[in-house]
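Below is one structure, written out as structure tokens; comments come after it.
The other protein chains are all here in position, but one chain of the complex has been omitted.
And now, chain A:
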Amino acid sequence: MNVVDLIVEPWDHAFMQRALLVAAMSGIVCGVVGSHVVLRGMAFIGDAVSHAVFPGIAVAFVLKADLVIGGAAAGIGTALAIAAVAQNRRLKEDTVIGVFFAAAFGLGIVILSSAPGYSGSLESFLFGQILGISDRDVLTVAGTGTTLLAAAAVLHGRLVTVTLDRETARANGLPVAVLDVALYAMVALAIVISLQAVGNILVLALLVTPAACARLLTDRLLTMMLTAPAIGSLGAVTGLYLSYHLDLAAGGLIVLVLTGVFVVCWLLAPRHGVLARARLRHRDSTRSDPIKPVTGEGVPR
């Protein structure tokens, strides 16, 4: 069997066509939304939202309603609750998130356990069910994904402005709280449409890892916003091919492929990689420069 056969053969099966399409689209959408998540340093919120969509999906499953709508509603609801409770400055945001996402996950398990034959569906929620995707699922992912990309394009300038400097953005009259909620909602939707590919536990990797790789590779925002979805979709498709040929779990392989890309970037990235930094340090220490450049840095009050 030659390489071309290895690549073409899975396309003979309709279930693999659907799986490959959904994996690629999830990778693209999560790459774009994840870039905002990584730049704002809110990966933990992504984690919270990914756990929070679980009870929504469980309720939708029990009621035989639309899983995407159920998951999105629960995810956005939890994001709003976190934003509201975190206004109380006595508790730090990460503490509030810790409380909420454990609660949401617990609720999801209780709801599912009340449904007959839940153990099989529990597994597919947790670890993904990419080979069981329907044509309708593909359309839902495509529609939601396109909407999310459009929203990311429209909000781009304002989201960047808030991430750069919240205080000044607010002073200039930007609706900072509304933009926060919009970003949380985008994270929730990106997670929901990616659940089938990698499952509830691993979906954070699809959101954060490609964006983290892209950040290591470039100091240009636009390049990062294009690189992250490329890494995400290629990684997801590669993981799926490996899963097909090796007959191993798809979600896990997708995450492992992405993690492999991350390790390579972490070691070899041109400016921010470990090796590049070591080379820079070596050069600095061997240079006999008696006067160090003086550059004062901001000192917090």
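To be clear about the criterion, contacts are C-beta pairs under 8 Å (C-beta built on N, C-alpha and C of every residue); 3 or more make two chains touch, one makes a residue touch a chain; residues count from 1.
By our rule, contacts and distances are computed from a predicted model.
Student: Consult the UniProt record of the chain that does not appear here and report its protein name from "Glycosyltransferase RgtA/B/C/D-like domain-containing protein", "Nitrite reductase (NADH) large subunit", "Anchored repeat-type ABC transporter ATP-binding subunit" or "Serine phosphatase RsbU, regulator of sigma subunit".
Tutor: Of the names offered in "Glycosyltransferase RgtA/B/C/D-like domain-containing protein", "Nitrite reductase (NADH) large subunit", "Anchored repeat-type ABC transporter ATP-binding subunit" or "Serine phosphatase RsbU, regulator of sigma subunit", the one UniProt assigns to the missing chain is "Anchored repeat-type ABC transporter ATP-binding subunit".
Student: With respect to the chain omitted from the figure, which of A:Ser121, A:Thr163 or A:Thr259 is a touching residue?
Tutor: A:Thr163
Student: For the chain left off this view, which of A:Asp94, A:Asp135, A:Asp219 or A:Asp284 is in contact with it?
Tutor: A:Asp219
Student: Tell me which stretches of chain A touch the chain missing from the display.
Tutor: For chain A, the residues touching the absent chain are 39, 154, 157-158, 160-161, 163-174, 215, 218-221, 223-224, 293-301.
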